[in-house]
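One chain of protein is taken out of this complex; the other chains stay put.
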Amino acid sequence: MIRDKVNRIIFGHDTGPSKLFDVVLLWIILISVIVVMLESVPSLQVRFMSVFSYIEWTITILFTIEYIVRIWSSRTPFRYILSFWGLIDLLSILPSYLELIDFGFHYLLAIRIFRLLRVFRILKLVRFNREAQKLLLAIRGSSHKIGVFLMVVVSIMVLLGTLMYVIEGGENGFTSIPQSIYWAIVTVTTVGFGDVVPQTVLGKFLSSIAMIMGYAIIAVPTGIITVELAKNKSADKICEVCNHDNPDDANYCNQCGLKF
Amino acid sequence: MIRDKVNRIIFGHDTGPSKLFDVVLLWIILISVIVVMLESVPSLQVRFMSVFSYIEWTITILFTIEYIVRIWSSRTPFRYILSFWGLIDLLSILPSYLELIDFGFHYLLAIRIFRLLRVFRILKLVRFNREAQKLLLAIRGSSHKIGVFLMVVVSIMVLLGTLMYVIEGGENGFTSIPQSIYWAIVTVTTVGFGDVVPQTVLGKFLSSIAMIMGYAIIAVPTGIITVELAKNKSADKICEVCNHDNPDDANYCNQCGLKF
Amino acid sequence: MIRDKVNRIIFGHDTGPSKLFDVVLLWIILISVIVVMLESVPSLQVRFMSVFSYIEWTITILFTIEYIVRIWSSRTPFRYILSFWGLIDLLSILPSYLELIDFGFHYLLAIRIFRLLRVFRILKLVRFNREAQKLLLAIRGSSHKIGVFLMVVVSIMVLLGTLMYVIEGGENGFTSIPQSIYWAIVTVTTVGFGDVVPQTVLGKFLSSIAMIMGYAIIAVPTGIITVELAKNKSADKICEVCNHDNPDDANYCNQCGLKF
Partner (left out) sequence: MIRDKVNRIIFGHDTGPSKLFDVVLLWIILISVIVVMLESVPSLQVRFMSVFSYIEWTITILFTIEYIVRIWSSRTPFRYILSFWGLIDLLSILPSYLELIDFGFHYLLAIRIFRLLRVFRILKLVRFNREAQKLLLAIRGSSHKIGVFLMVVVSIMVLLGTLMYVIEGGENGFTSIPQSIYWAIVTVTTVGFGDVVPQTVLGKFLSSIAMIMGYAIIAVPTGIITVELAKNKSADKICEVCNHDNPDDANYCNQCGLKF
């Protein structure tokens, strides 16, 4: 049937036409993202407005057609529409149409940059995807430890920020506890913007301890992830067409026969 | 007996009522911490003063009741009062009462943020706690090596700061040795606020070496922690009710029968 | 034959004369690079112009002779000219000659700093090179995982930058999406220049999350590289004279007899 064939091309990644479709889509997305970026530069916007508008509408129409075909060819259209990728697909075209009605909130157009996420669906290719899944498994496997670490770090930041607010006070830029916590985050993560810096001796002393600590405790999540990655677990293979869960060493989906 | 039952609910984490108690307490603490934060923002303070005051006093009274019940239900009340958690509990309510007497030092109220630490007692839950203990064991197991590392790093910071003080001098912001050491800490930890920067050629050269070194030696604590975490030691189980030290594979405290 | 002998001295690293040649060349390159650097300092340029010019031309002529001898003595001259090292060799002398014709673009001379890369050919010595190759193998072996990581990080930076552009807007320095993405890169990598900083509450909140994330996810590539390095693969030995691929435990090239 034509619908199944189209489904294979759009949702699959294994046949010749589906690979071609992926590559073409990849390039359109990248061009689209670059146009969204360049459009926001005032000097370019003035000069190339009509060019940007032309490219943008071409891409929006292409994406709209693709969206409709995806719904039409999907075996479970509503599940697709409400799925993560379905919503991203909608988010990629909606702002352009909304712009037609409401010219007020121009920043809305920047939302189209979320089209970038569509790249990740295409990159669900065999080799690339497997590495990504291994990383995900390692991160998931260490999520409890990372969670403990983040809770401790965030608590330190909250307490440090509050102490700095008491020590330094508003006249040195530590105008409120949330503002001081923001400063503590900037400092402990070693970002160090330098827009607010401690002025008192005690504040500098406390910051010094916080900086050395922030510098050293990065060792903890690194150790956690390294140990987890060393286990080198392999992931189950989820069929991208029928969503069936196959074991790691499967070469074909045992439900729909998709080649991994 | 009622006292033992209350003790179980308040100090334990295994029965239905004690779990409910924990969850309710967790939310009250989080709300309380957020109120302390928001209260310090001048614009919000003016607008919502009465709301904040109302929430704050409700929470203080709840915490006071809880504190009294904890003392009453504890088998060893004085040990509880003088324990780490007992002192944190006291610190959570004291500033509000002190504020009633002395309106002078308003910053005192910020101390209430230490209520945040109470969250960690509640989070002494099975899975979460076990991960935290593994991390603690790894950090404790590598404390000697980390100690050596920190001593060397701090010494480098002291020597670098002093050298920069000699090279740059007060006119470039290196006004004293402690101030220069503070700068060295900011630099070696790669925070880099940029409020004080070297101006002389020699100062820039020395900073460059310090920065590259600071950038590379972070590898050392990371390596230490990773190797220690890879050993994956498991912790003894300390009973939270009777403080008895049970082996790692225990499911119940062999003294009071608490389920882990 | 004289040509083969010269080839051995220039391209090989094993005999007495070739080692002497390497050491002399190494020093000339380092002096040359330092001269290029110092020449760019306005105060020194004025004072030592003639000295710099003298050293520079001596080195350029030496490098030119070396380049010609390398072509002459090479068995495959065209392959050498078009090889990576051949192009670097040409790049090392070309700017000086171009400067003679065209005085317009003085910055061109800075290109001579690429002479520095020539050091790496000389450093293709046994022990040093083997370590470098092990590192390269580890990086290559983890390139897929690192690729996934970089893609995710760059995507986060693009989305974060766009969101900050929408939230903060041009008046706070987030003048366009590319500029905001640049800011996001500065922030997530924990560099934190501080020339542009968020001003709105929402912007600071989003930045805080981005900073904590940027601070923690550095653990991922570290874990990847560590696990790969732990495998400690050894590299094949590529003969530097005849480019033959020998096994790891070879002591002599089995084609031309070069001692490794």
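For clarity, chains are labelled A, B and C in written order, and residue numbers in each chain start from 1.
Simple rule for what comes next: contacts are C-beta pairs under 8 Å (C-beta built on N, C-alpha and C of every residue); 3 or more make two chains touch, one makes a residue touch a chain.
Keep in mind that what you see is a predicted model, and the values were worked out from it rather than measured.
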Q. Among the chains included here, which ones are touched by the excluded chain in the whole complex?
A. A, B, C
Q: Pick out which of C:I10, C:I93, C:M164 or C:I225 touches the chain that's been left out of the picture.
A: C:I225
Q: State which residues belonging to chain B touch the missing partner chain.
A: 144-145, 147-149, 151, 155, 158-159, 162-163, 165-166, 169-170, 175-179, 181, 187, 190-194, 197, 201, 204, 207-208, 211-212, 214-216, 218-220, 222-224, 226-227, 230
Q) Touching the missing chain, which residues of chain A? A) 190-194, 222, 226
(Q) On chain C, where is the contact patch with the chain that was removed from view? (A) 33, 36-42, 107, 110-111, 113-114, 116-117, 119-120, 123, 127-128, 131-132, 134-135, 138-139, 146, 149-150, 153-154, 178-179, 181-182, 185-186, 188-195, 214, 218, 221-222, 224-226, 228-230, 232
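Rule of thumb we're sticking to: only the chains that are shown with their structure count from here on.
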Q: Enter the angle, 0 to 180° in steps of 5, of the rotation superposing CA atoms of chain A on those of chain C.
A: 90
Q | Per Cα centroids, the chain farthest from chain C | A | B
**Q.** By mean Cα position, the chain sitting nearest the middle
**A.** A
Q: With chain centres taken as the means of their Cα atoms, state the distance from chain A to chain C in Å.
A: 31
Q | Centre distance in Å when chain B and chain C are each reduced to the mean of their C-alpha atoms | A | 43
Q) Which positions in chain C touch two or more other chains at once? A) 190-194, 222, 226
